[in-house]
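Dumping the structure here so I can ask a few things about it.
Partial complex: the chains shown occupy the same locations as in the complete assembly.
Chain naming follows the written order as A and B, and within any one chain the residues start at number 1.
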Amino acid sequence: MGSKYRELKERAWEANREIPRRGLAIFTFGNVSALDSAAGVFAIKPSGVAYDKLSWDDMVVVDLDGKTVEGTLRPSSDTKTHMVLYRNLRGLGGIAHTHSTYATGWAQARLPIPLYGTTHADHLTEDIPCTAVMSDEAVERDYELETGNQILECFRNRNPLHTPMVLVAGHAPFAWGESAEKAVYNAGVLEEIAKMAFITRGITSEAVRLPDRLIRKHFERKHGKSAYYGQK
Amino acid sequence: MGSKYRELKERAWEANREIPRRGLAIFTFGNVSALDSAAGVFAIKPSGVAYDKLSWDDMVVVDLDGKTVEGTLRPSSDTKTHMVLYRNLRGLGGIAHTHSTYATGWAQARLPIPLYGTTHADHLTEDIPCTAVMSDEAVERDYELETGNQILECFRNRNPLHTPMVLVAGHAPFAWGESAEKAVYNAGVLEEIAKMAFITRGITSEAVRLPDRLIRKHFERKHGKSAYYGQK
């Protein structure tokens, strides 16, 4: 009686377990999903379950209409946000939503994180964007779905694979990537960048962005056509 | 020769052990109690004993007049504060008092913690209240009992089950819940919210509260009549 989605659920489970290991959320906060784009389903953390109590089989498999396909637990309350992102942003294989402390601090300040240094430029070439605050009307409609729409609105002129993270104003960050593992990696990078930027701003009120040429260089050595960071 | 209150003491003990695990106090600071409302008694940490030296049987059982009913050790010096809260606030099953670093930082600033984001709104719908500073007269009377009264005064027009935490001005936080376990959970949430708010304020002096509709939404999806966060 094996699961049809065992491998997908295991990937989602492994990625969820990275959240507490990396200190990206306390208690049950946050959730990670992994997409099987061929099957049109994703596996996501069940709602309100502590990370250390999770087994791979607790992951809930949901289709891109938000219907549970496999699993007995209720999926994350943020499931519709994941669904909206998978449906509209090309190339995503995983999404990580955390309430990591410094990134959430910036989201609460409703400010993008300025690109102050190469740690940031190694991963994206612009400030980490921050959505608008959700209108009362949108909250009334379908909150989690609208959170997804808020992010889409913010990414109207952005390439989500080049900018794999966002701050939802007044809420917290979302990060993504080609896999669930990469999504959590990006969530971890975001938290570190958020902390560094907080420190820089604490040292001087006159901090400025890195020059464009330097931003490009750092990004391209990791992600450009002739990237030379990493193996192979 | 078993204890009549073994199960209650074990619950209190388990909750106390969460304090150092969650980094909510150093050394012997802080204390958690668990109430048996039917029996009209609560089990509380003994005074000045290090968390890693505690056994379940060290918990002291006290009645609602503050008299020790079982146990050979002296109960927490804050026992009367717990007693006042159990006697006057309906529905409390556990109380956690910590000196967690950021929450205490706010208590020392004598300021409520502004509701800047959804991490906060997931747990309560208003700023985390801060009591008035205790008058010299009250300090003279019965300090720990008056600490309870200070909190009651602050909760005159509040529902303690909706706002399960408070900052005692110049002192430190108290949190509570339907159980001792939930009380410590709320103490952990408070510390995280306190740290996030500190960061937000450090980033900008113009941080504003979350819009009301968004606050309500987040609270209700976890605690409202048609809550859909968590299982069941």
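We take it that a residue touches a chain if its C-beta (ideal position, glycine included) is under 8 Å from a C-beta of that chain, and two chains touch if they have at least 3 such contacts.
Just so we're clear, the structure is a prediction, and the values are computed from it rather than from any experiment.
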{"item": "Complete complex - number of sequence copies, 2 represented", "value": "4"}
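In this section, only the chains that are shown with their structure count from here on.
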{"item": "Turn needed to bring chain A onto chain B - CA fit, degrees, nearest 5", "value": "90"}
{"item": "Touching residues on chain B, where the partner in the complex is chain A", "value": "22, 116-119, 185, 188-189, 192, 195-200, 202-204, 207-208, 210-211, 213-214, 217, 221, 228-232"}
{"item": "Touching residues (chain side chain A, partner chain B) in the complex", "value": "26-29, 46-49, 73-74, 77, 99, 101-102, 104-111, 133-134, 136, 139-140, 143, 170-172, 198, 201-202"}
